[in-house]
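To keep things clear, I will list the structure first and then write my remarks on it.
The complex is shown incomplete by one protein chain, all other protein chains being positioned as in the whole.
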Amino acid sequence: MDPTLQELAAATNVLFVLLGAVMILAMHAGFAFLEVGSVRAKNQVNALVKILTDWSISTLVYFLVGFPIAQGIGFFDTAQLLTANHGLQLVRYFFYLTFAACIPAIISGGIAERARFWPQCFAAAIFAGLLYPTFERFMWWHTDTGLQAWLQATYGAPFHDFAGSVIVHSFGGWLALPAVFLLGPRMGRYAAGKSHPIPASSILWLSLGSWVLAVGWFGFNVMSAGAIGNVSGLVAVNSLLAMVGGTLAAVVTSKTDPGFVHNGALAGLIAICAGSDLMHPLGALATGVVGGLIFVYGYTFVQERLKIDDVLGVWPLHGITGTWGGIACGIFGSQCLGGRGGVSLVAQCIGAGAAIAVALAGSTLVYGILKATVGIRLTPEEEFKGADLAIHKLGAEPEKEFGLR
Amino acid sequence: MDPTLQELAAATNVLFVLLGAVMILAMHAGFAFLEVGSVRAKNQVNALVKILTDWSISTLVYFLVGFPIAQGIGFFDTAQLLTANHGLQLVRYFFYLTFAACIPAIISGGIAERARFWPQCFAAAIFAGLLYPTFERFMWWHTDTGLQAWLQATYGAPFHDFAGSVIVHSFGGWLALPAVFLLGPRMGRYAAGKSHPIPASSILWLSLGSWVLAVGWFGFNVMSAGAIGNVSGLVAVNSLLAMVGGTLAAVVTSKTDPGFVHNGALAGLIAICAGSDLMHPLGALATGVVGGLIFVYGYTFVQERLKIDDVLGVWPLHGITGTWGGIACGIFGSQCLGGRGGVSLVAQCIGAGAAIAVALAGSTLVYGILKATVGIRLTPEEEFKGADLAIHKLGAEPEKEFGLR
Partner (left out) sequence: MDPTLQELAAATNVLFVLLGAVMILAMHAGFAFLEVGSVRAKNQVNALVKILTDWSISTLVYFLVGFPIAQGIGFFDTAQLLTANHGLQLVRYFFYLTFAACIPAIISGGIAERARFWPQCFAAAIFAGLLYPTFERFMWWHTDTGLQAWLQATYGAPFHDFAGSVIVHSFGGWLALPAVFLLGPRMGRYAAGKSHPIPASSILWLSLGSWVLAVGWFGFNVMSAGAIGNVSGLVAVNSLLAMVGGTLAAVVTSKTDPGFVHNGALAGLIAICAGSDLMHPLGALATGVVGGLIFVYGYTFVQERLKIDDVLGVWPLHGITGTWGGIACGIFGSQCLGGRGGVSLVAQCIGAGAAIAVALAGSTLVYGILKATVGIRLTPEEEFKGADLAIHKLGAEPEKEFGLR
């Protein structure tokens, strides 16, 4: 009845990875509610259905082709995989799926309020099933070939990204940019050359989304260790201090604006993913502070100067801040700044740049083809009516809409 | 200071079961918010108070009599149980309580908007304290007597229900049917022989409830292993794929209706409980797809054709889909369909039928007596006013109701 040490270790390991997967599953509810609160009331249902559908499509394609591409492991001809080591490879699939599914969830926030439903589902399938897994394969799993091998040979260190500042967040954020650009701004957003900010529907739902994301993030980062034997309190506390740094930077610079403050926490968390295993907590704090500043000023710059209507600011939040996270790992990960070393700033910059290049190219291709063929944008009538009634035939408050309240 | 292997295994085991219990405790918040969003605004507070009170009553009766009935373990004359093995039996009580407490929580959604408060509390106590534990005892714990022994002897396999598709969900769903029937439809729902659908108050709260349930479900299914040594990644991934199958089936057939989509995920999860340890993930996907279809078409059929006013559709969702889950376990659990075998389709059908029979009889008896004695339905005046003001003397938005906003 008593287990052997190997058995207990194997079982605990599966529990560890699984807890991470479930915590990141919860983060997808966070993505949904963050978008619900950030868009107008007439597009809230669309946010909810989009995120859950994208999650479902991602699960399927990552099971069928994504995980096999990324890690060379499939679940068809190897039935023993289903039970070997308590199904470890299955929970690893679950865990890395939750990363892949972040890609469409990130994009979703940028293209909100005017994108068509099914074309976006198609793009989600391509990104979560093919493009991201291919990128992931070379950056995380097959590092003895391609860019990583070259960086190792040239700069003495591979590109380091512990929990995906670059490989997940910046990749998703930079994928969103061409999509947002090809879609164009929401109706009336920049009418007559002037900026007309569109207010969010609900700070309460926005903040709920942010909290769910922040709490789940500790699964994202801590369980990126991949095995209970690598669990690290340093990763957890660095995540915490970066979150706090991002929050406080936003509190001060935005003068306690609730939207910036709750996204500032996320900016800190995005920035710390890459180097959370290497930095001193004070380095993590600094990384988070810069992340928060990037979001506050970046969001405003993108919306007001560049006039790019990235609704939730996913390009500055995930894209630019994620890129910063990759670079910050090369700065505060170095031993002279209290880090644990073994990382090259140049390699970090090159890796971060590679993600930008692949994302911009892939997104332009996919959304370009979609735009040229089936179309990616709602008609003006549909957009005016709102995606909820136009697509889903139901709004967020049916009782009110039917005049019964 | 270092623990022995036995000590570490025992402690990890308690942690494992406890994490499951806490995740399912959270699901009860999910039940509450799913109902909040699905009912009219004037009955939201009632949903909240009902679920928390039912939970509390269930906790008490399952501690005092339910767990002793089900597993033959009580906590009175055996003080050493409180600390033996880090209190393992106590956390097992907690874990199985969370299942028992699902019974009134499921029923609650069917009888919403017109049931009296205290009679429902009484019914909750009977179901969670006596009826469900008795059923649970013979189906899960004392399988060497009664139906399970007979099935084993006759069909070579007992009725298999890993995490309660039948024993919990279908049992609850079929218990709800006579209650809904005896209560009758909400005022005006089928006036003049015609169907007048009553719109939900809030898709946002409905979807929050669904997300909380879905995330917590991974505790429901995974920790049903009962011990860390039995943890199975297959259970987790099967749950995931069934959830996704149910969601996508609802996305397609309901044309992205938010209510169906978010309940479709739950339908998939309900359907997979029974066979999540036996199926291949693609079998789980198929099981979930059928679950989603059952909910979409079943809900419409029940509401529009049968004219049974099951407000949240708990009979099709938990009842029929749960029954399907028991049967699906006999289909996709078989080795010829990629499952791990050891299961009999006939035994699964008989077990699923037994749950229906016991539930229908028990519910008719309990609600029949309640209806004939104290009454189970609000007066028309109370129902018109709403359960919130009629029972709880306070609505969901007091500031607005008092005219201060």
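Here the chain labels run A and B in written order, and each chain numbers its own residues starting at 1.
Keep in mind that, in the parts below, contacts are C-beta pairs under 8 Å (C-beta built on N, C-alpha and C of every residue); 3 or more make two chains touch, one makes a residue touch a chain.
Bear in mind that the values here come from a model prediction, so they are computed numbers and not experimental data.
When the omitted chain is restored, the residue from A:Phe218, A:Trp315, A:Phe332 or A:Tyr367 that touches it is A:Phe218.
Within the set A:Lys50, A:Arg114 or A:His262, the residue that contacts the chain not displayed is A:His262. Mapped onto chain B, contacts with the missing chain fall at residues 2-5, 7-8, 11-12, 14-15, 18-19, 21-22, 25-26, 29, 32-33, 36, 44-45, 48-49, 52-53, 55-57, 59-60, 63, 75, 79, 82-83, 86-91, 93-94, 117, 205, 208, 391-402, 404-405. Touching the omitted chain from chain A are residues 5-6, 8-9, 12, 16, 19, 23, 40-41, 198-204, 207-208, 211-212, 214-215, 218-219, 222, 228-229, 231-237, 240-241, 243-244, 247-248, 251, 255-259, 261-262, 265, 280-281, 285, 338, 340.
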